[in-house]
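Here the complex is missing one protein chain, while the rest keep their positions.
Which chain is which? They are A, B, C, D and E, in the order written, and residues in each are numbered from 1.
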Amino acid sequence: MTKQIEFLNPPEIIRRSNWRDRYETKVAQWLTPWDGVELPEIGFIGVPLSKTSISVSGASMTPNALRELFANATTYNVDHEVDLQHLRARDLGDISMHVTDLLKCHANIEQGLNNVYETLPGLFPIIAGGDHSITCPSVKAFRKHAGGKVGIVQIDSHMDVRNLEDGGPSNGTPIRGLLESGTVEGRNIAQIGIHSFANSKAYHDYAKSQGILQFTANQVHRAGIESLVEKAIKAAGDGTEAIYVTVDMDVLDQAFAPGVPAMVPAGMTPWKLLEAAYMLGRHPKVKAFDIVCVDPMQDPRRATVRMTLYVILTFLTGYAMRSNP
Amino acid sequence: MTKQIEFLNPPEIIRRSNWRDRYETKVAQWLTPWDGVELPEIGFIGVPLSKTSISVSGASMTPNALRELFANATTYNVDHEVDLQHLRARDLGDISMHVTDLLKCHANIEQGLNNVYETLPGLFPIIAGGDHSITCPSVKAFRKHAGGKVGIVQIDSHMDVRNLEDGGPSNGTPIRGLLESGTVEGRNIAQIGIHSFANSKAYHDYAKSQGILQFTANQVHRAGIESLVEKAIKAAGDGTEAIYVTVDMDVLDQAFAPGVPAMVPAGMTPWKLLEAAYMLGRHPKVKAFDIVCVDPMQDPRRATVRMTLYVILTFLTGYAMRSNP
Amino acid sequence: MTKQIEFLNPPEIIRRSNWRDRYETKVAQWLTPWDGVELPEIGFIGVPLSKTSISVSGASMTPNALRELFANATTYNVDHEVDLQHLRARDLGDISMHVTDLLKCHANIEQGLNNVYETLPGLFPIIAGGDHSITCPSVKAFRKHAGGKVGIVQIDSHMDVRNLEDGGPSNGTPIRGLLESGTVEGRNIAQIGIHSFANSKAYHDYAKSQGILQFTANQVHRAGIESLVEKAIKAAGDGTEAIYVTVDMDVLDQAFAPGVPAMVPAGMTPWKLLEAAYMLGRHPKVKAFDIVCVDPMQDPRRATVRMTLYVILTFLTGYAMRSNP
Amino acid sequence: MTKQIEFLNPPEIIRRSNWRDRYETKVAQWLTPWDGVELPEIGFIGVPLSKTSISVSGASMTPNALRELFANATTYNVDHEVDLQHLRARDLGDISMHVTDLLKCHANIEQGLNNVYETLPGLFPIIAGGDHSITCPSVKAFRKHAGGKVGIVQIDSHMDVRNLEDGGPSNGTPIRGLLESGTVEGRNIAQIGIHSFANSKAYHDYAKSQGILQFTANQVHRAGIESLVEKAIKAAGDGTEAIYVTVDMDVLDQAFAPGVPAMVPAGMTPWKLLEAAYMLGRHPKVKAFDIVCVDPMQDPRRATVRMTLYVILTFLTGYAMRSNP
Amino acid sequence: MTKQIEFLNPPEIIRRSNWRDRYETKVAQWLTPWDGVELPEIGFIGVPLSKTSISVSGASMTPNALRELFANATTYNVDHEVDLQHLRARDLGDISMHVTDLLKCHANIEQGLNNVYETLPGLFPIIAGGDHSITCPSVKAFRKHAGGKVGIVQIDSHMDVRNLEDGGPSNGTPIRGLLESGTVEGRNIAQIGIHSFANSKAYHDYAKSQGILQFTANQVHRAGIESLVEKAIKAAGDGTEAIYVTVDMDVLDQAFAPGVPAMVPAGMTPWKLLEAAYMLGRHPKVKAFDIVCVDPMQDPRRATVRMTLYVILTFLTGYAMRSNP
Partner (left out) sequence: MTKQIEFLNPPEIIRRSNWRDRYETKVAQWLTPWDGVELPEIGFIGVPLSKTSISVSGASMTPNALRELFANATTYNVDHEVDLQHLRARDLGDISMHVTDLLKCHANIEQGLNNVYETLPGLFPIIAGGDHSITCPSVKAFRKHAGGKVGIVQIDSHMDVRNLEDGGPSNGTPIRGLLESGTVEGRNIAQIGIHSFANSKAYHDYAKSQGILQFTANQVHRAGIESLVEKAIKAAGDGTEAIYVTVDMDVLDQAFAPGVPAMVPAGMTPWKLLEAAYMLGRHPKVKAFDIVCVDPMQDPRRATVRMTLYVILTFLTGYAMRSNP
């Protein structure tokens, strides 16, 4: 029989909440570790790989950085009066990585996610990178899981269609990798937030030739985000079984995402990104979500990690309201 | 007879302005220490208490941090062509605090403000926290001073209506404390900027049951701040003698207020907060103002302290224009 | 004959790009050092002077800080589908400065720029400060170069018309210096972004008396930047041969320009500043450009230097489109 | 039956080691949470209280900050060829604290430790503060546990004998509190590292009058630490049942402990503090250990927390060698 | 009659001590502003000039940064059992500076100090820079004050004998300026702490030719500081009326002085610098003291400013013990 010692809180409880108000649920009390038995509806999966980044990146530390913030945010969306704690969500853990063999890391991601989808059919995956290179193996696994064609809505400053010869499968190539492998067709890819002086003309020409739908950061600034997201969903959903959403946090203005490796000024604002996340979460065809390229080591007071968590929670608010007509 | 030494500036002058342009007035030359004799119209009062915060907070250092910035800002509002130096304003100093007896600190605040209001009748208080717990004793003193019912306009990400059993009177409870003590009625409280994932459903239900008027951060983003402030003033002023304004700086987006203990993404913008401050300053029923929850120890280049000073100066611009039809 | 060593990159190449994608041009590959022979169309000129600042400033380090970022940004503006690499642009280097004789520094700027304009007739100068004091000698040289009256469009939180008696020619006086020397008339000066609590009433009165056109930060917030820039161009171009554009980066909100010595809250946003830069770049009467008052020593992750580079590149995008009806 | 998913590591394992070398034991794999059943020899106990500090302190975050570093350090002391994993050590968790009632916090510490000592007789406590105020209730509990007189070896820049009237039981008063309550006699207290300009003459006189043995920082610098520790042990052990060791990390020079609230230059070096910790760990009469006053919020790259962990591990190395003649 | 308000502390008192223990004297309660009437024995004088530095320096902010720390340190030296509050010391303020005319700044220093010495005969000056350029005009005034030949003991990584042609009187030239002006003879100058890779061979040869006595950082490391200081005092005092001590804080290792513009690794340690300060303070021929080249803007948690204050207080401890045989 285990002993209880009055006035002493066990270490695991401390990590989840140093102090607790009995009328409040924190994300840490809801998004708890998977027990290996339950069949959760939502699965949080970390993919701690960032050595595949072109510049130095500590994005491999983001899954754990998010888990630390689980103790700070509540589950309640006051705008929509939705409490996420009614969703059966679990933290499945992280895909295992190799220290020096980066192709093995990509293989682990694809196979690990295949395993997850087989073990937990019906799971909606919330995938936290890592850098954007993870989206290529992740979408490959997702396509197998979806059992048909898939589309992509990508919110990003960068097109990510670099050639694969100059550096292999990096955070600059996931979309190119998916196109060249025939996993996704260009006409089912929509990119929102593409930024000047962060992409080259040659790749812009390539993206156009593949039929990718693109909206620039400036278009996001001038137009409402709503209409652009609607168009993106339409393109990604056209003739496909499911839509995969991928968010690169460097799409945000550098003031709002100071902790990304490749920051830009005059990027997207948090209000627009959260609106997009809500809309995408709400759409029934969206069946997977990843969010990438946050470097907690360069992130003052974890501002970018916090915003990342808010994007996830807002996406899930939309998801929770799907059944709500 | 005191000696003057040419080319030597006394230390007190140095603190107020290292270099002076003869055609410019800095806040430090206008908002000078009270001499114990004058009857100023505006009194700046520091309330350096933040051990009552749920998380670690250095907000007790804010009054002095604001005083340091007095040397940097001028008194001139170029938008309204108003020079604040025509207001008779003085720095009254700080409420004295106890190192370990936090209830005594709250008692000092209430009694100290009672003393101020008795000694300096007609004073308009500009109260700088400290954390939000100070608003409870401060409004109690204010109600006595006002001689009748008072209302509150609160600009904040948080509802601050936590139960008082789990942690005593903290920065999460001032509104609860005022409601339970009967100091203010719920229907005279208006909250602007309430944020998702920063409050719980149970407290949302409680606030509704008390008749508190609430506008979320998202509503502020979508609507003009003007209409919301008008509605808030109407609720706070309905049947009351006076309105007390309380601003928690964590209402701002984390990019604009990086130095608050409980920061949120997608919060209010500085343009909207200054507009609200101006409108509230201008309204004749508003008769007290506090601003809280800034931690100078976590504030890069004092950005949040600076914004706090601008909120105060903009509120006073509105105040200075009250007589201006 | 020089030897090539396989797998070894010479140090000069490393500085320009640690890794290169063959389909991408970085600013560093386009804006290369002048070889002393070419006649470039665009000349980047550093003016590393900031001891003339009233407060401590490291703005003298900005030209080299910009050069370091040349390796990170591409030359392609995706919004306008313009590739800057078609402009013949060169980095001419920096004006030489004296360690302790600040009047000599100003003289070097004026004479150095005179020499540049004589040696490279037809050059469009992109001048990177340094602090705002450099604009006075720079406009004097520009006026000689322009061969007639010139106007100024200034984007700035400050009026920069302080008296010259209290501190000599500092970063608070360039416009006063140009007015008092008869270099520019007040009615040909337009200032956008003037900020409350950052200027004094006496200088506001002076600016009005000189006929300077002013728009406050609040007006920029409420109005579209487009109409204000149009009015500014009209005033600056009225009866003049050419317009000189000067941007003080402290016009931006402190969240977007954390690395300026005299930061303000509720300043201009990057979207508006880039729009202004584009419009000014596009206007045929604009014939010189400077950008000042960024302190790389106080700039987290070079965010303000990066924004400065984007302002330059966006201005040049407008310039590149001048011939485009 | 629980499922295993290949290539997926559960979240709890990730926190303890993102990657593991099979031939290496990290502290996190050894100092694991207590299961409520075992009778460990060593118990790690967090005491997250720092609102009792005179200046702002985040020392309440130190127990969890230490736990995070458990994943980085190994259990092997190469100097003495001792592997700590042979000690039965467990992490018991943290004493529970009240948000605003600081006397209640002190009562919880004393009662909580009493409970621990009753539940786990024979336990050697490693207590991690929190600030130095915790040492007063901790030694009170320890004295009850020891069943006789106890002595104290304190390694600290400060004497901690302030009067209890001016601020109550703070981090400046633990020794005064123990003296006035009769818990410990002055002649059984030895202080090492007392610093100039960090204490007052009046308290120096008081300490002398109580018979406290004191060595200044300068004496530590000039003499070998060994002889001073021997003298300290002798005084603390003279006529007592057991010795309680308390280390205030502000005893270190500010270069070596940048993350303490009250830092001093020319303090102790890490080599001397580790030597002292080893000697004290080794001495059979030493039966409790606490370490306090580290603020992780002000600690660049957790340098001071890391040093704190090394002090604990080095103390335990000495402890492990007690049986080794 | 002035009013007292219970529980309210006036702002000036707050700056000197937010909380006070009645049995403790802080530097701020002792080193108070000069009232223009007293004849203090010790005068603290700020010289806020650093535009004369070769690299960017904020050393002009050091006098006020020191004043802020006056509230944190006590007056009691526990090693020597000396309480500095028995010295009649006052803060005289700062020498006034011009914004852009740096020669005028140097003239103000010389004339301002002449004025101080005439007004307050017998004053022992404690001069806080600013950068090292201030030592040239300061020693010129001191020589006039001393009424005969003077010697210099300089503790510094740099020789400061650069030529005056390449940059004028900068922080690299004070000793050259004093030699060329005939103010001091080379044989009466002793330099302790001269560092490799921070000086050139040509200037080493020059210093030798002038007869300057030099000890390198490595010699300080290997030898005891005591013998070197004794030799330095002997050289500086040989045939002179008085010795002027000048300390450039960049003599310290960069770990101990992270806030100097020109930091070096493997520099002096704080224990040795404090010992030197004590010995120099104690010597009857030493009659002036300056300390320079600390940049509070680059100084994490004010570590270097704090060490600067400790050097001053330790020097004054020696001074206080002069009468003590």
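Quick note on the criterion: a residue touches a chain if its C-beta (ideal position, glycine included) is under 8 Å from a C-beta of that chain, and two chains touch if they have at least 3 such contacts.
Just so you know, these numbers come straight off a predicted model, no measurement behind them.
Student: What are the shown chains that the left-out chain touches?
Tutor: When the full complex is considered, the omitted chain touches A, C, D, E.
Student: Can you say which of A:77, A:298 or A:317 touches the chain missing from this structure?
Tutor: Going through A:77, A:298 or A:317 one by one, A:298 is the residue touching the chain not shown.
Student: Tell me which of A:169, A:237 or A:281 is the one touching the absent chain.
Tutor: In the full complex, the listed residue that touches the missing chain is A:169.
Student: I need the residue numbers on subunit C that touch the omitted chain, in ascending order.
Tutor: Output for subunit C: 1-15, 18-19, 33-37, 45-46, 48, 60, 63-64, 67, 91-97, 99, 108, 111-112, 115-116, 119.
Student: Give me the subunit A residues in contact with the hidden chain, please.
Tutor: 50-52, 54, 56-58, 60-61, 98-103, 166-170, 297-298
Student: What does the interface between subunit E and the hidden chain look like in terms of residue numbers?
Tutor: Interface with the chain not displayed, on the subunit E side: 54, 162-163, 166-167, 172, 194-204, 216-219, 221, 253-255, 258, 263-266, 298, 300.
Here, only the chains that are shown with their structure count from here on.
Student: So using the touch definition from the top, which pair is joined by more C-beta contacts, A-D or B-C?
Tutor: A-D
Student: Grab the C-alpha centre of each chain and report whichever is closest to the global C-alpha centre.
Tutor: Going by the distance between chain centres and the overall C-alpha centre, it is B.
Student: Would you indicate which option in A-B, A-D or C-E repeats the interface seen between A-C, with over half of the contact pairs matching by residue number?
Tutor: Looking at which residue pairs coincide with A-C, the repeat is A-B.
Student: Can you compute the centre-to-centre distance for subunit B and subunit E, using the mean CA position of each chain? Integer Å is fine.
Tutor: Using C-alpha averages as centres, the distance is 42 Å.
Student: What positions in subunit B touch 2 or more of the other chains?
Tutor: 19, 54, 60, 99, 166-167, 255, 298, 300, in rising order.
Student: What chain pairs are in touch here?
Tutor: The list of touching pairs comes to A-B, A-C, A-D, B-C, B-D, B-E, C-E, D-E.
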